[in-house]
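Removed: one protein chain of the complex. Kept in place: all other protein chains.
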Amino acid sequence: MERNANLTGELKMKRTNELIVALAVMAVIIVITWGVFAVGENMPRGVTQYSQDVYQLHNIILGIVSVIGILVFTAMFTAIVLHRRSKGYQAARFSHSTKAEIIWTAIPVLILVVMAVPATRVLVDMENTGGAEMNIKITGYQWLWKYEYIEDDVSFFSALDRDSNRARQLGSGINPRDVENYLLEVDNRLIVPTNTRIRFLLTADDVIHSWWVPELGWKRDAIPGMINEAWTLIEEEGVFRGQCAELCGADHGFMPIVVEAVSPEAFRAWVSEQRQELADAAHDSARLWTREELMDRGHNVYQAQCASCHQGDGTGLEPAFPALVRDGVPTGDLETHMYTVLNGREGTAMAGFRDRLRPEDIAAALTYARNAWSDGAGEVVQPSRVDGSDRG
Amino acid sequence: MYLVFSLAMFLVGGAMALVIRAELFAPGLQLVNPEFFNQMTTMHALVMIFGAVMPAFVGLANWMVPMMIGAPDMALPRMNNWSFWILPFAFTLLLATLFMPSGAPASGWTLYPPLSLQGGNSLAFVILAIHLMGISSIMGAINIIATILNMRAPGMTLLRMPLFVWTWLITAFLLIAVMPVLAGAVTMLLTDRFFGTSFFNAAGGGDPVLYQHIFWFFGHPEVYIMILPAFGIVSEIIPTFSRKPLFGYTSMVYATASIAFLSFIVWAHHMFTVGMPLGAMLFFMYATMVIAVPTGIKIFNWIATMWRGSMSFETPMLFALGFVVLFTIGGLSGVMLAIVPANFQYHDTYFVVAHFHYVLVTGAVFAIMAGVYYWLPKWTGYMYDEKLGKFHFWWSTVWVNVLFFPQHYLGLAGMPRRIPDYAVQFTEFNMISSVGGFMFGFGQLLFAYIIWKCVRGGEKATAQVWDGARGLEWTVPSPAPLHTFDTPPLVDDNVAVHRDQLT
Partner (left out) sequence: MGQSSYFVPATAKWPIVGTVGMFIMMIGAANWLNAGPTGPWLFVVGAAIVIAMIFGWFADVIRESRANLYNSAVDASFRQGMIWFIFSEVMFFAAFFGALFYARIFAVPWLGGEGTGAMTNELLWPGFEAAWPTHGPAELGGDFQTIPGFGLPLINTLILLTSGVTLTIAHWALKKEQRGPLVFWMIVTILLACLFLSIQSYEYVHAYRDLGLTLGSGIYGSTFFMLTGFHGLHVIIGTLMLIVITIRCMMGHFSKKNHFGWEAAAWYWHFVDVVWLGLFIFVYVV
């Protein structure tokens, strides 16, 4: 044996080896048991029948694979501990056994069947989207959500709330721990009734997003040009938080979802309130606005819709997102400016806002962008100019 | 050459991973803006997969396959040369995008449209770089198949081939089958972006999801391309250090082939949330779960090989054992991911990130390291530093678990992947993970040092190197001469690695 010289060295290493292996075995077992318990705490049980099913399913499969893991590792470490050369163990010579091989093909198959049965049941349940009592259409935008209550004709946008948004800027100096529900709060929550079978119709306007609230037990992609369906029936009142779960560009991490489940009565009351507000707003686009009103509203619209790309102070994030305080934008031709905002720029992240915002919002945003920073053109843009009604 | 290139890329890709982990150390944005973060994620994955892991396996094949089957060199050596040289240039092209005004691609390594179409000028460069890599991989694969099928020494029947050769034969087939599909997918991206086609645009009658189907038809076999050769390496090492023939050689071959076959019919398990019809989801769920069976056969065969062996624990063996344990953990979380209703929760969270780093880092990368330690004496003629090697193993194993295990919890608790900033309740586990990342990363500099040291000199290695090793590569002197077998050796059952199998 050429390796005789090494053998003495190896004997010395023997004891350290054993120690290390023992430590490793312990570590693996601790990690696995810790996993089983810690995760039980970790994954939300959720507030719908479906989410509880998923939670249970999760526990079952986690349990099964943990047991498999433990068995496999035990067998392996037994071999490692017993059948080692440093103990003088002589190698056996067998190299196959059809019986053993059949056994360890058949048993995994059985285990898999055991896992597949409940999985199939839960899935079939989830995919049945019929019998809805109300429909909500959800549209993903870069980077906010739009909710439309189809039956009630109510709709609004929902974006990251102002506090989180300020704190999350690079080098903001604000400690995220001081912000309540950092990154998990929005300006307008999705209000839904409890104990109602709600069907969601998901789509997107620009790129793919994914709507996910862990407490409801599922996520589903929002795909531009296509509609996906999913449903829920929430059993408890409460506020449930989630996030966009499909990479959708720079601010993918900053488009949270907040669902507030309230009693059906409270929900009806909320709906009538919304409708009243909408009715009040309806003739807004027809009237003439003052400069202050526009600037005020413009500030809000700008911060909610535009600041994620062009930044709050209009300096943009070059090179991806151009500054708006550049020469020739605020002071430039209003028609071009308006055209860009209404129709967007093909092939870039700049989307058209014609269908997203009301004319008075766009007018306000334009007024704001043309006046707020330094030497604006000083123009006031009226809603009628935006929707073209001033031209006849 | 391949191996040096791949080590360099591993360090580059690793450095990007460290940028990611550094930003994720604490909530809030401290270092990079979100756009750059996404570029890092994307480039990290592309560099690691196409720059580090795949070339490393190809490199091992180029070096070892001819030696193992008793051939002087690869069948088509010039083409081999060409497929290597393409790589540095392809990666120049890819990495150059980092310095372009519009920045590198930021849509994830999957390049899903429409997001990937929003990027600036870099998209064209990335796509063409992928084309180059594809050409390189296909040529490499053709070469390996031709070598294995035509250049075996007399008596080296297919069922006498070492398992590493078998796994590579099957991997090469996968490569030739799916790299062109990736090329097709990105070509359609290119025309959608620059020539006004609407493959992935619903307004024109296309569908963004179509891209995902084509991509994952490539993507899933791709992940097995990164693991089958690893299985092969481990199947060489474990018998050597157990001093016992590989258990169930033939079933290993069949298991490898079934994994390869199944890999073509499971792709949509990456897209359970896109809204597929129920029947399709069920089909893909069942098909995916079935893969656990052949993979399990492999794991059990390895354990049976160790069982009643006479084991010793040199560095290659340690990495191989680490592989078996940690890969199994990754595989088991894979099975969990395959359960559709649960996948609705897990998908696109850090649970997935944990899964694939267990199979990729502690799977593919550990196996590569095992292979490098195993054959390093054969290449250089010197023994590497065993003490340092063992230290490298234990250091890596401990920290890699600190790095990736907590990510399971993050995922289950609801942290999505591909985000540069997170809600404060995820802080602790992220910190642990980041610490693990840095410690693991620095340990890899040690790996580079060990190799360098071994190349420079050290204890002379014998031809046999490991007393339990079998196979033709151990019959030639270390370091192996340039053209190994100018006159082919005669192979009979005694030389074959698993001779006992055949009697």
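First chain written, first letter: the chains are A and B, and each begins at residue 1.
As a convention for this text, a residue touches a chain if its C-beta (ideal position, glycine included) is under 8 Å from a C-beta of that chain, and two chains touch if they have at least 3 such contacts.
Note that the coordinates shown come from a computational prediction; the quantities given were computed from them, not determined experimentally.
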Message: Among the chains you can see, which ones touch the chain that has been omitted?
response: A, B
Query: Which is it among B:76, B:265, B:398 or B:455 that touches the chain not included here?
result: B:76
Task: Would you indicate which residue among B:89, B:261 or B:442 is in contact with the undisplayed chain?
output: B:89
Residues in subunit B touching the chain absent from view: 71-73, 75-79, 81-82, 84-86, 89, 92-93, 121, 124-125, 128-129, 131-132, 135, 138, 141-143, 145-147, 149-152, 154, 176-181, 183-185, 188, 190-192, 194-199, 201-207, 210, 213-214, 217, 275, 277, 483, 486-488
Task: Extract the touching residues of subunit A with respect to the undisplayed chain.
output: 137, 201, 203, 225-227, 229
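Here is the rule we go by: only the chains that are shown with their structure count from here on.
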Task: Mind checking the centre-to-centre distance between subunit A and subunit B? Centres are C-alpha means, answer in whole Å.
output: 29
- prompt: Okay, in this complex, where on subunit B does subunit A touch?
  reply: 27-30, 32-35, 38, 101-103, 106-108, 112, 114-115, 117-118, 120, 193, 201-203, 207-209, 242-251, 273-275, 278, 281-282, 285-286, 289-290, 292-293, 296-297, 299-301, 303-304, 306-313, 321, 324-325, 328-329, 332-333, 335-336, 339-342, 344-345, 347-349, 394, 397, 401, 405, 408-409, 412-414, 416, 418-424, 462, 464, 467, 498, 500-501
Statement: Residue positions on subunit A within touch of subunit B in the complex are 1-3, 10, 17, 20, 24, 27-28, 31, 35, 38-39, 42-44, 53-54, 57-58, 61-62, 65-66, 68-69, 72-73, 75-76, 79-80, 83-86, 89-97, 100-101, 104-105, 108-109, 112, 115-116, 119-120, 122-124, 126-127, 167-172, 174-177, 181-184, 206-208, 210, 212, 214, 217-221, 223-226, 228-229, 242-254, 317, 319-320, 347-349
